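Working notes, structure below.
Now for chain A:
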Amino acid sequence: MEGIESIRPLLAVAVSILAVPLIMLSSRKPNLREGWTFLAAGLKFLIVLSLLPLILDGGSYTLTIVQVLPGLGIKLRVDSFGILFALVSSSLWIVTSAYSIGYMRGLKEHSQTRYFCFFALSLSATIGVAFSANLLTLYLFYEMLSLATYPLVTHHQDAEARKSGRKYLAYIVGSSIGLVLPAMLAIYYLTGTLDFSYQGLFTGTESPLVILLLLLLMIFGFAKAGIMPFHSWLPAAMVAPTPVSALLHAVAVVKVGVFCIVRVVTGVFGVQFLQTLQLGTVLCYIAAFTIITASLIALAQDNLKARLAFSTVGQLSYIVLGVALLSPLGITGGMLHIAMHAFGKITLFFCAGAIFVATGFKNISQLNGIGRKMPFTMGAFFVGSMSVIGVPPGGGFISKWFLVLGTIESDQWIMLVVLLVSSILNAAYFLPIVYRAFFHPPGETGISTGMEEAPSFCLIPLMFTAFCSIVLLFFPQPFYSLAEQSVRMITQGW
Partner candidate 1 sequence: MSEQFPALLITVPLISAFFITALGWRSAKPAYPIALLALASALFSSMGLFGEVLKHGKVSYRLGGWPPPFGIEYAVDALNAFVLVVISFVALINLIAAKRKVDGSFSGKSPAFYALYVMFVSGLLGITVTGDVFNLYVLLEITALTGYALIGMGDKHAPLAGFNYLIMGTIGASFYLLGVGYLYLATGSLNMGNLSEIIPTIQSKQTIIFAFIFCLLGLFIKMALFPLHNWLPNAYSYSPPAASGLIAPLTTKVMIYVMIRLVYSVFTPAFSFGHPILPTVFIWLAIIAIVMGSLLALAQKNLLKILSYIIVAEVGYMVGGFWLGNSDGMTGAILHIANDALMTLCLFLVAGNFIFVLKNDRLESFKGLIHKMPLTMAAFIIGALSIIGVPPTCGFFSKWYLIKGGIEAGQYGFVAALLFSSLVNVILFFKIIEITYFEPETKDGHSLHHHVAIPREEAPLSMLIPLAITTLLLIGVGLYSKEIVTGIIQHVLPTI
Partner candidate 2 sequence: MKKTGLIMVIVTGILLIAGTTEFPDWADPNSPASSHVSPYYILKAIDDTAVPNVVSAVLADYRGYDTMFETAVIFAAGLACFFLLRQFNRKRAKTKMYRHVPTGIIIDIDEGGKLPEENSNFERIDSQWTPYDLIIKTTCRIIIPFIQVFALYVIIHGHHSPGGGFQGGVILGATIILFAISHDLRTTIKRLSEKMASVFSSMGVFLFAATGMLCLLLGSVYLDYSALSDLLGTDPVMARSHGILIIEIGVGLSVMAVMIWLYYNLSSAGKHNEGL
Partner candidate 3 sequence: MEEITALLVSRYNYWAFIVLMMVGLYGMIAKNNLVKKIIGMNIFQTAIILFYVSIGAKKDATIPIIEHGHHGEEVVIKAVDYINPLPHVLMLTAIVVSVATLGVALALAIRVYRQYNTLEENEIKSQLSEE
């Protein structure tokens, strides 16, 4: 089924690249500069939105940008799963832009122009990944994202940032060149194509050992997904300014990692193919290990952002687990979790940033009684945690529900236990924070009584995302129908 040829997917990718020179030129006028960011973000969201109706009707858009190798081009294709991810990231970019203004100006950060430029570039790469039609294009945008986020991670340009930057690059670029690239070439050599297809690219004549090897290369190679032992760049990258952590390390970058894994598992290997080889179980155990271990480590973190980071590591593996179950419900759950976790986790990061802006605190042990001072922030934090734990009123409940159903559907009882145990662990590392904030008396940390919230540019976005998290519980559209549609295509074959 060939989709409609359209330039709009390219526009969606390019609009934020085009904004970069404008942002650079207006570096002396901060308001104009942020204006460009907003304009690009809004346009990007609108373009993505305009693609939605056709996708919901079962169509798709394609565009070959350039044919770089014989039979292999840089090609875009918008399908339901891609647009699901694009919707999440482009909508959250708008919110994060607003939050960034509050945060960066509130802290009088340096080099804000560079910050906004690379932010825009990163978003281009993210949408590019979402709309990639083949593995080569995916790889291209994946690398672009790695490089564009490097200046954001090392924004502070001090010794710590340098250390984290090194770690970030070593893990992300190292794994993509060392693992993904050879795997991609091997796949191209074996199958003669790299275009995604839900039937899988393999003919079934290859030795299962080779397939397993390629699968593992891919899973670990997309290190942005943070599957252990390739996770430790993520906590290190938390030295970045909080909006960066929020959007990139709760939404764009890490979700690109899992998005790639899901794409590769469904579009390159094919669900049915993996089922016949029974390779899903291997993936399940890898993901389960990460889920449990990351949650346990998160418990021990005192730095709020570090705890959130380890929570992210665990939550990402939920998505991988969902797909690894290779059952329709599990995949639905995994896809939905991309959206649900994004809204939940970004709220939490926004809150962490807001606390830092307002009080300068980074550690959980300093937060005694802060709920009285920042009731809105901490309220939103509560909603976010609920969503991540997977209980109402958070939207995370839906995705987790599907994941649980998926484990039952595919008879992976151990995975069911893993999910339940990890939910308890989630609760165990989030709820004490909320408890501490509202019910602990302010200690010697010197929190004065009376309201003292972060600037409204910080506050409004986080309230908004918290609100969205709740709304998504009741109205999970259009994410639910997109996920469902993808699953239908996956199970029927393309």
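One rule holds in what follows: contacts are C-beta pairs under 8 Å (C-beta built on N, C-alpha and C of every residue); 3 or more make two chains touch, one makes a residue touch a chain; residues count from 1.
Selection rule, in plain terms: all candidates are chains of the complex that A comes from, given by their letters.
As the structure is a prediction and not an experimental result, all values here were calculated from the model.
Asker: All of 1, 2 or 3 sit in the same complex as chain A; which one actually touches it?
Answerer: 1
Asker: What part of chain A is in contact with candidate 1 in the complex they form?
Answerer: That would be residues 66-70, 73-74, 110-111, 136, 139-140, 143, 147, 151, 154, 156-159, 161-162, 165-166, 169, 173-174, 177-178, 181-182, 185-186, 188-189 of chain A.
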